[in-house]
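One protein chain is absent from this view; the other protein chains keep their places.
Think of it as A, B and C in the order they're written, each chain with its own count starting at 1.
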Amino acid sequence: MSTAVVERPLYNPVNYLNVKHTLKSWLLTTDHKRIALLYLGSITMLFFVGGFAAMLMRLNLLEPAGAIVHPETYNKLFTMHGIVMVWFFLIPSIPTTLGNFLIPIMVGARDLAFPKLNLLSWYIFIFGSAFTLYALVSGGVDTGWTFYTPLSSLYVTTHVMAAAAGVFITGFSSILTGLNFIVTVHKMRAPGMTWFRLPLFVWSMYATSVIFVLATPVLAITLLLIGLERGLHVGIFDPALGGDPILFQHLFWFYSHPAVYIMILPGMGVVSELVAAFSRKRVFGYKAIGFSSMAIALFGFFVWGHHMFVSGQSVYAGMVFSALSFAVAIPSAIKVFNWTATLYKGSISFDAPMLYALGFIGLFTIGGLTGLFLAALSVDVHVHDTYFVIAHFHYIMVGGAVMAYLGGIHFWWPKITGKLYPDVWARLAAVIIFVGFNLTFFPQYLLGYLGMPRRYAMYPAEFQMLNVMSTAGASILGLGYLLPLVYLIWSLRYGPDAGPNPFLATGLEWEETQSPPTTHNFEEIPVVTQDAYAYENMGIPNV
Amino acid sequence: MAELHPEPIVPVRIYTWVFLALLVLAALTTAFAYVDLGIFNTLIAMLIATCKMLLVALFFMHLRYKAGLSRVASIVGLFWLGLLVVFTLADVFTRNWTPQGKPW
Amino acid sequence: MIAFLLQSGIPFRPEAASTSGAHLDKLFYFLTGLSFLLCVLIFGTLVYFAVRYRRRPHGSVPPVILQSIPLEIVWTVIPIIINVVIFLWAANLFFRDAEPPIGSTEIFVVGKQWMWHLQHAEGQREINELHIPVNVPIKLIMTSQDVIHDFFVPAFREKKDVVPGRYTLEWFQPTKIGRYHLFCAQYCGTLHSGMIGWVYVMSQKDYAEWMYRNRPSESAAGVGQRLFAKLACNNCHQTNRSGSGPPLTGAFGSVATLQNGERREVDEGFIHQIILNPTTLPVAGYPQVMPSFRGEVSEEEILEIIAYIKSMGQEQPQPVAEGNQ
Partner (left out) sequence: MSDTVAFPGAGNPHAGNRNPALQEQFEHIEQQRDASNFGIWIFLATEILFFGGLFTTYIVYRMIYFPGFVSGSHLLERHLGALMTFVLLGSSFTMALAVHSIRLGKRKLVVLFLILTILLGVAFLGVKFTEYYGKWNEHLVPGIDFHPSANDLQGATPQSVELFLCFYFFMTGLHALHMIVGIGLLAVMALLTWYGKITAEHYNRIEVSGLYWHFVDIIWIYLFPLLYLITGNRH
């Protein structure tokens, strides 16, 4: 903080939440903060839909022959779990909630560059979810979230069209969100907010947006081709009509591998903020972390073929994709080392968001290291399409992205709602989630190495013990996820007022806006005079 | 903040010349299709199409007169399309190659 | 602790019963050890810093430490080196084992929803079971009749997708007599998890006995020969050069030149493609008159025809026409 004593505007009792109360004022809002809350509500609901499917799957796997459902139902469960969690929770999770809420404030703007487009993306998202939920309630889909041809285009008789339409539509919501963020970061920065003064969260959201914009259209066209093939019986991917099913996999993974980085990059951004705030210290290697986000966004596009090592892809293409996959591991490793180094000589407190951040670093490290197993060609031949892969990507997406999402929600909750949540409960939930997660997914690494294939409704008896362990862990994890839902909603009514900056953190959102912010965020557009994370100027709070 | 640069107003004369050039190129590419040149048919057609694309993009779409960002966006789009095509073909082309099974 | 875990009855290690299994496990344990080491280092540092520098009442303001270029270089270069080592190790194993050794015992595999049809070159057919001899390289020539499947034998550490419309190859050399799981590893519809079976690895003697007991009236090539006549292939593909198509004696394994000058090895995939899609593989020097047999032959019949075409080369004194470069 600069030495000049700045006269702060008085607390304005009219904020973005209470400025209007009508339903219309919410459904037709163009305020990025209100849209963020619309998304928060939608994706939380969808998260529990996907989570419910996961619980049923885990329960079914208690017994080798399937404890509760027929294989056909099981197939529908994992398909819905995948579709809902990937496209309707993980991909929109951090960008549409925290990203929408924070990016304009962090760059010092009154709103995103295109507020109406932002609202439109939410409606597109809801429209897409409606299609998908229709597919769910009208009998389900059993293609797997990957929609592999020719199974999806010719063989299954379930509601593939509705599910694919849902994903197709939602894709446009992602594209518009990404477009909005990119333009905002480029064109809406406050005076003095240079690129290297941006918080790292903005850097990571920028990298994410690049992937949104460049990868999503390819998925859209691929799903369109599946729809046409299914509807008209033409043979784009059907070998009986001269098509090539492997080509579908190329197009699909051109999107879906970078989509993994859509899920994890925002999480990395959140963790960078959390580590700095709770060490009260500048992030170590700001530029290294910022550039590694961009490197991940770029390299993420070179490696999709590692999903196809055993698919009948050319041996040579496999070698190239394997080598490039090792390359994408480097920027992720750089981030982990820099976060760790940030702790050095810090003043570290263990508030709930920090527990999530530390959990993220640990679980992401394990997920990343097992990613090396999968990038290694001959090892992948054995563990591909087994529970090893399941465990790996859940460590990245649930252990990584969801932990960071929860950490971020906790960190900015006082800003978003103006209320404090009960910290003891929040820490307890963080620990329960961490323990439950490991109990659920670590046994799956072993299962995978032993050879249990994924997407199996029934399995040989020797795998039972590990499956039971995993299900036991999943019930702890499920409980862990319910806790924040309860105490965060409780805090809305009973939580004490937060004040503008309860964590004494840096950043325009903490220092220049009240909690909750006013509709236009700032009274005057701030002029930025120093770097992000200048904690040395803030002193240290007495505890 | 935004760069304050008023864009120049391009004279109609330039648009007219570009349009005429486009028409000539379109006629040319149609004419070439009636001659069998083997692989060169495709190459010439793509070369002419790219010339036309550049004319439209540089003059009609003002890329020639624009600051960096628009150019970056268009180049990034084409580059990523290149990635998709090149890596996909890298598999399709080499699927029938058989390694000789010797470690290096 | 470790001893307790090992005695707890939780299986940790799948049986390794093939030559590549042993190679692969070495790499797998190397990776596991390396990951464990890195985890200990990273988590150790993380926890140490978190505890050592925990917030204390009236603590001092943390110093400004912006970055350290030497450190950044160190922790960029070391992972690169580690990754290059892993890549070379894994890719070397993969590349070396990509092609089956010449002279492997051949098994035809056709996947269909939701069962495995297997056929030995001598004609023995099996469903969801595969009997093979120990210490002999086995080559699977695989295709699917409907969707993509995947032939996965964990004990052999091998899997490969079984793709409709083309052949994929998988090979392994079993080293241990026993019974091993066969899984379909690529999701293929409702009863995907029921598309499982057993691979029986037998001693050479038992295998010979099993083959004798289950001998069919005709070998795969014999059935193929009848199909060859029934579909009137021999009208064009005559043994002397009088037909409009190339003679097929010794054709398998030779190199064909296409009309655009491309040279392609005549392997199983080549024959499969030319039977179903003749215009996509126009062989130089012959008129384009071959009709497509799509819809007239099943995948299993094509495999039998291929077996016959292979056998045509072996009857001749000259082993292979132009050789496999």
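We take it that a residue touches a chain if its C-beta (ideal position, glycine included) is under 8 Å from a C-beta of that chain, and two chains touch if they have at least 3 such contacts.
Everything numeric in this text was worked out from a predicted model, so none of it was measured.
**Q** Report, in label order, the displayed chains that the undisplayed chain touches.
**A** Computed over the complete complex, the missing chain touches A, B, C.
**Q** Would you indicate which residue among A:E462, A:E523 or A:E536 is in contact with the undisplayed chain?
**A** From the options A:E462, A:E523 or A:E536, the contact with the absent chain belongs to A:E523.
**Q** Of A:L77, A:I91, A:L251 or A:I416, which one is in contact with the hidden chain?
**A** A:L251
**Q** For the full complex, which residue in A:A113, A:A165 or A:L477 touches the chain that was left out?
**A** Result: among the candidates, A:A113 touches the missing chain.
**Q** Hey, which of A:G192, A:G499 or A:G539 is the one touching the hidden chain?
**A** Counting the whole complex, the residue in contact with the absent chain is A:G192.
**Q** Identify the residues of chain A touching the omitted chain, counting contacts across the whole complex.
**A** That gives, for chain A, the contact residues 1-2, 4, 6, 8-9, 104, 109-115, 175, 179-180, 182-183, 186-188, 190-192, 213-218, 220-222, 225, 228, 232-236, 241-244, 247, 250-251, 254, 506-508, 511-512, 520, 522-530, 534.
**Q** May I ask you to list the residues on chain B that touch the chain which is not drawn?
**A** Spelled out for chain B, the touching residues are 1-4, 9-10, 12, 15-16, 18-19, 22-23, 26-27, 29-30, 32-39, 41-42, 45-46, 48-49, 52-53, 56-57, 59-61, 69-70, 73-74, 76-78, 80-81, 84-85, 88-89, 92.
**Q** On chain C, where is the contact patch with the chain that was removed from view?
**A** Residues in contact with the chain left out: 258-260, 277-280, 282, 288, 292, 294.
Everything below uses one rule, namely that only the chains that are shown with their structure count from here on.
**Q** Which chain's centre, taken as the mean of its Cα atoms, is farthest from the centre of chain C?
**A** Computed centres place B farthest from chain C.
**Q** For the pairs A-B and A-C, output the one whose chains share more C-beta pairs in contact.
**A** Here the pair linked by more C-beta pairs in contact is A-C.
**Q** Which whole number of Å gives the spacing of the CA centres of chain B and chain C?
**A** Chain centres of chain B and chain C, defined by C-alpha means, are spaced 40 Å apart.
**Q** Taking each chain's centre as its mean C-alpha position, how far apart are chain A and chain C in Å?
**A** Chain centroid spacing, chain A to chain C, equals 35 Å.
**Q** Among the residues of chain B, which are close enough to touch at least two other chains?
**A** Residue numbers touching two or more other chains: 99.
**Q** Where in chain A do residues touch two or more of the other chains?
**A** In chain A, the residues touching two or more other chains are 244, 246, 312, 315.
**Q** Hey, which residues of chain B end up touching chain A in the complex?
**A** The contact residues of chain B facing chain A are 1-2, 69, 76-77, 80, 83-84, 87-88, 90-95, 97, 99.
**Q** Would you mind writing out the residues of chain C in touch with chain A in their complex?
**A** Within the complex, chain C contacts chain A at residues 9-14, 20, 23-24, 27-28, 31, 34-35, 38-39, 42-43, 45-46, 49-50, 53-68, 71-72, 75-76, 79-80, 83-84, 86-87, 89-91, 93-95, 97-98, 113, 146-148, 150, 152, 154-155, 157-161, 163-166, 168, 181, 183-194, 196, 277, 294.
**Q** Can you check the complex and tell me which residues of chain A touch chain B?
**A** Where chain A meets chain B, its residues are 186-187, 189, 191, 210, 214, 218, 244, 246-247, 250-251, 254, 301-302, 304-305, 308, 312-317, 320-321.
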